[in-house]
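All protein chains but one are shown in place.
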Amino acid sequence: MITVRDLTRRFGPHTAIEGLSFHLERGEVVGFLGPNGAGKSTTMRILSGYLPATSGSAEVAGFDVLRNSLEVRRRIGYLPESVPLYAEHRVEEMLEFQGRLHGLSRSERRARIPRVLERAGIADRSRAIIGALSRGQRQRVGIAVALLPDPEVLILDEPTSGLDPIQRLEMRKLLVELGREHTVLLSSHILPEIEAVCPRVIILSKGSIAADGTQDELVRKLGGGARLRLEALVGPDVATAVRLLKALPGVVEVRDGGRLGIHHVFELPCAQDLREDVGALAHAKRWAIRELSWQRPSLEQLFARIALDLPDDPPSTVSPSTASRAEESPASASRTTLVQLDVSAPLSTSQPAPAAAAAQGKIVYNLNPFDMGASRDLSKPKPIDGPAASPKEDA
Amino acid sequence: MSGAWTIYRRELAGLFFSPLAWVLLCIALAFNGFFFVLSVKGFGGDVLQSMSFLLGGSYTFWMLVVLLPPLLTMRMFSEEARTGVLEFLLTAPVSDFAVVLGKLLAATTLLAVLWSSAFLYGLALAALGTPPDWAPLVSGVCGATLVSALFCSVGLAISALCNTPLLAAFFATIANAAILSLPFVDALLALPPGSPLRVALGHANVITQFQASFVVGALDTKHVLFFVVWTGFFSFVATRVLEARRWW
Partner (left out) sequence: MVVRTPALAGRGGTLAWSRSSLLLQVFGVVGLMFLGAVLVTYLGTLPGLRRRFDLTAVGSNTLDERLAELVVKLPEPVLVEVFFRPFDYPLTRVGAQAQGRMSQLLHVARNQFPDQLKVREHDLADVAKVSVRMKELGLEEDNVVVVTRGKHKVVLRLLRDIARIDPGNPLVESEPTLEAFRGEEALGVALLRVSIEETPRIVFTVGHGERDLFDVEKPLGLGRLHSALVADGLRADRWDSSADPSVPSDVRVIAIVDPQQPFSSAELDVIERFVQDGGRLLVTTTGNAALFGQPGSPEALAARLGIGARAGFVAQPIPDGFGGWRMGIEQCGTIVVAGAGLDRRHPVTESLWRADERVGLPNARALVPEGIRPQNSVLVDLLRSPEASWRDLPQSGGRGDWRFDQRGEETGPFAVAMALAFPPVDSDFGSDSGSDSGSDSGSDSPSGAQSERRAARVIALGASDVLSNDILARNRDFVMNVFNWLAQRDYRLVIRPREVEQRVLDLANTSALTLLNVLAFGVLPGLCAVLGVVVAFARRR
């Protein structure tokens, strides 16, 4: 439905997007993720025919956005970030106008306008002057306007910005519904939305695609970061424990997180959930488990990592898996275009030292003199029993 | 061109829903009326002369023609660019030229409404027993509308160029005044008679073009063509400028 090839757009010396390529099948719902200034809006504007690309090409519904701009414009419903509406008009007048622009007949307009108002959940304000509506209501009107011509493709630029949490929930519901009928490309920097709505995510960073794929794929491919955390009393023979853990099937390596009070912390990067296996092992070895958890990085963490240019693994540990992922990426690129992983560029090549250092310094801090070297991430809430329990155990 | 028609209807509604249009109309009508009554007295009751005074024969008319179109067109692109509505229009399935055309027609229509107040004056005079010559009255109103269209197209081009309405109005007024004073350039430069530039400037004389036909009630294709062609030209420029907003 949407095919973008090597799209580049420059504003004078500034490059907004560079070498963008992706493809959307009919009926796909794709989220555009990226920090501000990553080029989300620019890409959408190019697709909507508002801006011409500096180079590269984009096709929507089989029409070139530049040469068949009008055809493209007839087939998309585009809601810009600013939600452009004529403030002096009534909601229904705005919809009338949009209907006329798209050449809908009078009967079509009469039938569709109440329907889209209903869908956008703004039917009760159809006679209101747009200028008098709240931000959220306007957003709904904007959605209604974009929906009115029943477009094949919906391009929504930050459709949930400026909404309160409840409205956001409703909007999310609406977007899910829309995803069933239309090809939807929506951008947001609010991740839960994307996570809730879009099976597929394209992450933009600094004008190029940092990641593209379904959420699971992304997490799996990028994240390597899934790991099992074990905090247990393993006795003095830590090396044996490490060996035992490593021997478990599916475990690639075992990192020794060091002592935390009387407990020892292990981290096991692994793709699958091995909690039961580890639990069984601990039971057999009579380790007193304090914590056994399997963590999978969320999209948000991925995004944050990309946005902040952080390395993909926690900074406190070395990253031995880089090589293996690098091997993996060409393979994934040679697979279908549906899943493209272009992770090597931003993640592994650029690791600004200052950022990493700052993160390190921020996260690990020794607070308690009785803590015996235990460190705590200050950005996370204090464990309820943490400081109270450890002295007791010490005593 | 149904797109242009849709835009036109929207713009017209937008104009008439805004108080600005009514304030402008009110002031312009009072201004016009004042000078009309004054001219009737001044011409000793000569109806025909007063009518031609009202439509193109006087400096007051040209003042309105220079000042009003910029005030109407100033917001049409610059304000919309600021609120983002322009992005909506330019991604709607209508061509840029249709957008310009719709806006041009809307602004021109409002001014046509203003000029057709002359018909009411004519009716009043007819009721008083001295009907004006209707044909020149009609041609005068049509001509005034054509002139307004020309200046509106200039205003649109400048509004598309500027980012604030006030700036747009200011530059458009200057541009309009400059167009009106083109013929004086020849006096300023002391061009030799018969030089091509001088001839060209003579043809660019809006006021005489207007007075030689519309005011006296003669429809001359040359003059109609002049206004239509140059309105088209400035609309074209406005379209290009609008387009430049996309790629600049």
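Order of writing sets the chain letters: A and B. Residues in each chain are counted from 1.
Please note the rule applied: a contact is a pair of C-beta atoms (placed from the backbone, for glycine too) under 8 Å apart; a residue touches a chain by one contact, two chains touch by 3 or more.
What you see is a predicted model; the values in this text were computed from it and never measured.
*Asks:* Touching the absent chain in the whole complex: find that residue among A:G34, A:G49 or A:G77.
*Replies:* Looking across A:G34, A:G49 or A:G77, the contact with the absent chain belongs to A:G49.
*Asks:* For subunit B, which positions touch the chain that isn't shown here?
*Replies:* Counting only subunit B, the missing chain is touched by 16-17, 19, 21-23, 25-27, 29-30, 32-34, 36-37, 40-41, 44-48, 95-96, 117, 120-121, 124-125, 127-136, 138-139, 200, 203, 212-213, 216-222, 225-226, 229-230, 232-233, 236-237, 240, 243-244, 246-248.
*Asks:* Write the list of subunit A residues that the hidden chain touches.
*Replies:* 5-6, 12, 49, 52-57, 64, 66-70, 88, 129, 131-132
The criterion applied here is as follows: only the chains that are shown with their structure count from here on.
*Asks:* Determine the centre-to-centre distance between subunit A and subunit B, using the mean Cα coordinates as centres, and give it in whole Å.
*Replies:* Between these chains, centre-to-centre, one finds 53 Å.
*Asks:* Which subunit A residues qualify as touching subunit B in the complex?
*Replies:* Going by the criterion above, the answer is residues 45, 48-52, 70, 73-74, 76, 78, 80, 82-89, 93, 97-98, 100-103, 145.
*Asks:* Residue numbers of subunit B touching subunit A in their complex, please.
*Replies:* Interface residues on subunit B, with respect to subunit A: 2-3, 6-7, 9-10, 13-14, 17-18, 83-88, 90-95, 246-247.
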